[in-house]
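Note that one protein chain of the assembly has been removed; the remaining protein chains are unaltered in position.
Read from first to last, the chains carry the letters A and B; within each, the first residue is number 1.
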Amino acid sequence: MSHRIKAFLALLTVALPLTAFSQDTLTLPAPPQEVQAFDTPNDNGHSIAIRWKLSADDGAGANSVTMYEILRAESPEGEFVSRGVVAAGTSTYDDRGDKNTNRPNYFPSGTNFYYKIRAKAGELSSDSEVAGPASAKGQWYHTGKTVVLIFMGIFMIFVLIFIRQAQKGKELYVRPIGGIAAVDEAIGRATEMGRPILYVMGLGAPNDIASIASYTILSRIAKKTAEYQTPILVPCNDPIMMSIAQETVRTAYLDAGRPDAYKEENIYFVTSMQFAYVAAVNGIMLREKTATNFYLGKFFAESLILAETGSIAGSIQISGTDEVAQIPFFVAATDYTLIGEELYAASAYLGREPLLLGTLKAQDWAKGLIMVLLIGGALAATLHWDFFVKLFSVKV
Amino acid sequence: MAFYEKLMGLDRRWVYLSVGIAVLIPFFIPFDVPVYTTPEVKAVYDFVESLKEGEVLFLAIDYDPNAMAELHPTARVIMRQAFSQNVKLVISALSQNGPGMAEQLISEISKEFGKKSGIDYCYLGYKPYPGITILAMGQDFRIPFPSDYYGVPLDSMPMMRRIKNYDDVKAVIDVTGTNAIDFWLVNANARYKVKLAAAVTGVMAADYYPYLQSGQLFGLLSGLKGASEYEVLANQKGFAFSGMRIQTIAHIVVILFIVIGNIGFFISRTQRKK
Partner (left out) sequence: MRQQLPLTIIFVIGVFMALQYFVPHQSSEFIYEYALDWVIIIGVFAMALGLWSLFLVHFAKIQKKSAGWGYSTIAILGLVYMLIAGALWGIEEGSPFMKIFWYIYTPIQATMFALLAFYIASAAYRAFRVRNILSTILLSAALLLMLRLIPIGPLSGPIQDIDRWILGVPNLAAKRAIIIGVGLGIVATAIKVVLGIERSYLGKD
């Protein structure tokens, strides 16, 4: 065999396998399709949403795509920078950033961006078409919360209707609640025994609705204690609550025509520490031998300690909280318990003012509406009427 | 006084004495109590077990020293499980008296596993108004916590360079004896869609089953029992597991007193009918 033929055969022996190998390496994964980039809806204007159709090689074939990389540039021909990576099978990504200009991940609002998606299969990758321009804009209304707005509106309408009816003098029926009916009896007992009343507003923050309900009830009870000349002790867990309680009680005494009987030192801040506060209140109960204890507000683990100590001291106890976990303890250990919203309603019961009663009736009607919707929802779920569920979904 | 009247009206000091003795007995006669694991505890264990090395878990230690007995074992066992898998931890302590106690626990366990602050974990510390803090962390941890508990800026920590907010953590596990869990549910899970599990005191647990059912919580540990179940699953039988025997005896005593009270009540009713 001539040297030339030998050289040619040797070349073939080496080159053929190489050709076969490089053919496999040149098969790139299929690129993602139909890439869309648009302003993320219902946000503060620092996010762009990117959607795409999965690569044909996603989870299939030898060139199985393992991840997608999201790339962004400020022009279609510009330098594309990676913004994130998602696993195979994912076809959505929200490119988000900070709203503060001095943060490293600041995302400018109103700037046009262009996106492409890179499908990666090991070392190989292929890019989609460039999508854009898209710019982030803040929205002035969150469409996903429309259901909440509608219900708020319906509730406001109920409130206005019933307040109007109450103001016109219509008698609004509200069911009797044992705990509220017992308030007069409890205050009378303390007056007869010549012992003070203890009012505990709980451990909530001043802006908690239970705390607000508590100091509105305090004003009614303080007015009665002013009329009966029974001392009322209000140890407070929060300094702001203390200021509000002092103002509330002072006004109640003023309304009762007994401003001179008001003693500011009876309403004081103890401590904001939970069990230190409980220890202090227990001490007051046992030393002052309070005849009546009111526990109205937000309570936690200390509820039973307070109630049992009051029981040891022989006090009549009326409690009320919206903390569901503490309600059983109050039910077991106190004489009367206001459960959940009964605490919020108590102020209306005690004052019997038309405006407050009107709001209470509105709550009842709103509850009726919710009951109807619950039954409808249960039926819809049973019959697989998905549109009903979708109608009431809220996208935060 | 008739016997049944005595049964109904026992001086509460006898009750306290009996409970006191019942709690002391297991210290002198140690024995093991079988612990049955519940699906809600297993869900949390399985989730932490599934985390890969380098992934980030947010552990919120939101309780005061008064809830330490019930909740410390939970925080301890979860932290040990996470560190043993080289999972990174971001830790907060949004309870007023909790930060020092949490710091002690973190120091103890990080030393045990050779973990370093800023590299393997970041302890953010305490900020008042947990609701506002949790909300702000949804945007960026640096808003309420520009630096960690030790005063080190978050931006200077290697671990925190790629961690901005809840999007960068796999889940939040809130260990709490306060209403902080309510803020986590509303401000983190509902608003920012971060996966959330809770470890609460036994008293609070009944309150949070609705959230477990609705999927807002993916797991729930209830007091010392939950901690003991987790210890059994993680094969780290410790304080919680041994605490179950004390809890068992105390419960038996309470049940006995309820039965005694009702026996007296039934007899007195029968006598009155006669």
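A few comments on the model shown:
Just so it is clear, a residue touches a chain if its C-beta (ideal position, glycine included) is under 8 Å from a C-beta of that chain, and two chains touch if they have at least 3 such contacts.
Keep in mind that this is a model prediction, so the values were computed, not measured.
Shown as candidates are A:A181, A:I370 or A:L391; the residue that touches the absent chain is A:I370. Residues of subunit B that touch the chain left out of view are 10, 12, 15-16, 18-20, 23, 33-34, 36, 38, 64-69, 97, 100-101, 103-104, 128-129, 132, 135-136, 206-207, 209-210, 213, 225, 244, 247-248, 250-255, 257-258, 260-262, 265-266. Although one chain is not displayed, its contacts with subunit A can still be listed: residues 42-46, 99, 109, 138-142, 145, 148-149, 152, 155-156, 159, 163, 207, 209, 212-213, 215-216, 218-220, 236, 238-240, 242-244, 247-248, 250-252, 254, 265, 268-273, 275-276, 278-279, 283, 287, 301-302, 304-305, 307-308, 311, 322, 324, 327-329, 331-333, 339-341, 343-345, 347, 355-356, 359-360, 362-363, 366-367, 370.
The working rule: only the chains that are shown with their structure count from here on.
Put simply, subunit A touches subunit B in their complex at residues 96, 98, 103, 105, 272-275, 298, 300-301, 312, 323-325, 396. Of all the residues in subunit B, the ones that touch subunit A in their complex are 12, 64, 66-67, 96-97, 139-140, 164, 167, 177-179, 190-191, 201, 203-204, 206-207.
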